[in-house]
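The excerpt is restricted to a subset of chains, each kept in its original location.
Labels A and B are assigned to the chains in the order they are written; within every chain, residues are numbered from 1.
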Amino acid sequence: MVNRLFTIIVLIGLPLSVAGSLFHWSQILMFVIYCLTIIALAGFMGRATESLAIVAGPRIGGLLNATFGNAVELIISIFSLKAGLLGVVLASLTGSVIGNLLLVAGLSFFIGGLKYKRQEFNVYDARHNSGMLIFAVVVAFVIPEVFSMTMDEAETLSLSIGISIILIILYLAALFFKLVTHRGVYQHKSDTAEAHEVPEWSKMKAIIILLLSTIAVAYVSENLVHTFETVGEQFGWTELFIGVIIVAIVGNAAEHASAIIMAYKNKMNVAVEIAIGSTLQVSMFVAPLLVLISLFFKDRMPLVFTLPELIAMVTAVFLTIMITNDGDTNWFEGAMLLAAYLIMGIGFYLL
Amino acid sequence: MVNRLFTIIVLIGLPLSVAGSLFHWSQILMFVIYCLTIIALAGFMGRATESLAIVAGPRIGGLLNATFGNAVELIISIFSLKAGLLGVVLASLTGSVIGNLLLVAGLSFFIGGLKYKRQEFNVYDARHNSGMLIFAVVVAFVIPEVFSMTMDEAETLSLSIGISIILIILYLAALFFKLVTHRGVYQHKSDTAEAHEVPEWSKMKAIIILLLSTIAVAYVSENLVHTFETVGEQFGWTELFIGVIIVAIVGNAAEHASAIIMAYKNKMNVAVEIAIGSTLQVSMFVAPLLVLISLFFKDRMPLVFTLPELIAMVTAVFLTIMITNDGDTNWFEGAMLLAAYLIMGIGFYLL
């Protein structure tokens, strides 16, 4: 049903996107159309990636998921970089991190918890992920923030580049660890490995859909980025709020939906993996990649967030770790994550 | 025996309080009399609440304890707000948090640990509480601190009000979770539920005593607040030191006593619940309530602590979580908490 809805949105939204940008329709209207179209396209990309992952087997599949999982966000960010909107890029990275940790996980735990009194998941994975969250957010994001206070611009950029390379290498090492050297080592009982999964689409069809929807996302994203200024003025939203809340929700809508569905089916391992795995992908792969990509544009982006962004991410990490580290969730823990998201949302709105 | 002592103090202290404030006795003397009288009155309030809680059954009883547990502190703070002493209010909230986490828990663990090699308590409760501590102190207190740096006064107040409402709703949700939806779910073996407890006082007597002692506390508190300035000058104590150390100890003396007694009886679940539960009550209920109450006075109080206060609370939370998260304490862990309290005490004294 969701799939049919997405098909309709894409079939209507894409032509409207083209028409609107040609005939200069109201920017507010176009902002809404672009956002909806991207969300629907992201749904197609997700299904195509999943089909390919099943065909390709767990190792290559894991790699595919890890690479294309945040493709939409990466594309929007590249166009934002190109437009010189560094603030929006950093804000949307922040938004992805707190959105996945607090909103996606929070909704999953809350809605799942309304149905089940206690939901359990693999505590080994949760602790492994906790370590990486601390590494990525608390070490790799905090260090440049503090050190850059007494550094000039060139030194800050050098540090950012160094950290970015280290983050990407460690992200690849984490994939190698998970898919090769320690595959199954920490898995006691798993609800992820559905035996004999059947791909939705054939390999060829999946590749074509993935390719076409990626191109379409790129086209719409470039247009979307240019509506930010007008929309911000109209609604009294700051660049920060647009990036942290709006772009992050649009860019991660597909993940939100699937995580909640999984939680509702009591497949908590998958729900947690989507929320935290996606956070790790953003912080250890997308963010450093954008720093490196920005070197090819005229405005280079250091890995230095604003202090509110950084503190929001760090506190979100500590809250998530504390809640997930016992391998057990309930509706109240979900409510707590959602409340934290709301607090930060109000903060970024007022800032 | 303690009860008899408290009766004597109240019977002597109350008339002296009235006389002293009428005849303008030395402020230093009155400060001591007020403090002792409040501590003794708090003992009566605690016994009355406990009697009522037993009569009312666990659900309403839990609610009563949660509401009246920090009534003394709430009353002193409201009079401080009225007198425009916002700094003292925030400082005494800080003092309650670090006092409960470090001094109350520290003394309990230390003294209990001198008698027992290892004391255990329900690790599920401890982790549940840890999540809430992180939410209240590390998210809800840190966010306004950092965001307010680049906000004007009106925005800071809006953020404070928003966070306060969220905190109170979540506090009520936590009670609902504990007393209704998940009652007993995480309790493996419990030393809290003494079967067939007999209330000390009848329902009627308890209500009357609760009412009278609350009025008396209110009267004495109002007078106490006005001695702070003179006492501070006399002893070279800052407003901060009076709030963080003195007011916090007076306001929480009753809890200190019962937590230590429980630890000595090896009822660690109760001791931990008093120390951490009281902290959560202060941070998720009393503090936000005071922010909202302050809107009716001329000086409105934002939820923004001084940096030393905030850092003291945050580091106290991390230390407590690390020590309680294994569900096991000993004398050394108590000593560590006490040492942390001493360090902060010296800091606030010198500040």
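Basically, a contact is a pair of C-beta atoms (placed from the backbone, for glycine too) under 8 Å apart; a residue touches a chain by one contact, two chains touch by 3 or more.
All figures in this text were calculated on a predicted structure; none of them were measured in a lab.
Enquirer: Given 2 shown copies, how many make up the whole thing?
Expert: 3
The criterion applied here is as follows: only the chains that are shown with their structure count from here on.
Enquirer: Could you give the separation in Å between the centres of subunit A and subunit B, each centre being the mean of its C-alpha atoms?
Expert: Chain centres of subunit A and subunit B, defined by C-alpha means, are spaced 40 Å apart.
Enquirer: Which stretch or stretches of subunit B touch subunit A in the complex?
Expert: 124, 127, 130-132, 134-135, 138-140, 142-144, 146-147, 149-151, 155, 158-159, 162-163, 166, 169-170, 173-174, 177, 181-182, 185, 321
Enquirer: How about subunit A: which of its residues touch subunit B in the complex?
Expert: Spelled out, the residues of subunit A in touch with subunit B are 117-118, 307-308, 311-312, 315-316, 318-319, 322-323, 325-326, 330-333, 335-336, 339-340, 342-344, 346-347, 350-351.
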